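A single protein chain has been removed from this complex, and every other one stays in its place.
All chains are identified by letter, namely A, B and C, in their written order; residue positions are counted from 1 within each chain.
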């Protein structure tokens, strides 16, 4: 439900995102969710470049995606994103996609990102300062 | 586990499949699984073109993907695929990806495909003849 | 040169657009140019959907692309587009890409698009009304 989210990004479906069925190819939803990750952190003042310099990157460990209705070329989509929980080393994102200004759910996903060292891609703990900024942005506490 | 599968396809990672982390971008695994879908049906004598002419296409309804280790440019990958169950209108695929001739699991997925009419993309039942051919290929019975 | 263009679009480089060299994969520039095609026509009031309904689509027949400097993830790019000449059945686009608010040329291209019937993809003449609207938008006459 849109109301659960404090953040959403807007993107337009590219021609190259479609396939011969005339709809967005399913793999491209992971690109849309990935974009929303970036814009979510930008919205709290953390660019990807800044995160890397601070010694934090993430890799996707698990995702569950539902495809509820189709998106087509040139559609404007709203991609909602929020961090719904955190582990010691992981950030769990909830995502939902709707057509702009409509309530028809196109796709939703739950994705587990693991924090890694940008140089080695080895697992690291969620830094305290990041945990703090996310809590502030989401206006709630998170437990491990 | 590889031994659960009667089928696998081999593919080589394209340069364009990688991202700035130097590994295969997560969205491209859905492309790999999609390819395995095609090759799985080809292995039982059903090309995509034949399926369409027979009035059957599928759309991906849900997928859960785990990313266990990385794949890199130029890697040869084995993508294992099998239909593990069927609903009235759906085919459930299990997928696993390994480096060629290695036992290191790279990614696994469970994907629910819904059968649709190729022209309208509206939901249809799994045709009896297809149900039969899959049972024969997998050497087992399926219940709805 | 930017001053030759009446139109430009702004886009942000997606993570999935990059490759293991850490830069935008060359094939994705064709996606960027394709997007600029769409936005160029939208800027003159012609959405892709409207063009299709009016019986006009295009396919890319030829393109020459130069890659002058690199673009990276999260860069904001300005993609300049104009129709520089027209044939009986073709529209010739000039494109240039710069980082937002910079004069460093990243890539330029000349692309020949042939007008086709959206249903058959068979070649058709550039419709007179389209020729007129482009002339008006570009504030100049075009000869065949």
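A few comments on the model shown:
Please note the rule applied: a residue touches a chain if its C-beta (ideal position, glycine included) is under 8 Å from a C-beta of that chain, and two chains touch if they have at least 3 such contacts.
Because the structure is a prediction, the values reported are computed rather than measured.
The chain omitted from view is touched by exactly one of C:43, C:60 or C:92, namely C:60. Residues 15-16, 18-20, 22-23, 25, 27, 72-73 are the ones on chain A that touch the missing chain.
Against the chain not shown here, chain B presents residues 14-16, 30-31, 34-35, 38, 47-49, 73-74.
Although one chain is not displayed, its contacts with chain C can still be listed: residues 21, 23, 25-31, 34, 57, 59-67, 70, 121.
Basically, only the chains that are shown with their structure count from here on.
Centroids of chain A and chain C (each the mean of its C-alpha atoms) stand 30 Å apart. In chain B, the residues that touch at least two other chains are 23, 25, 27.
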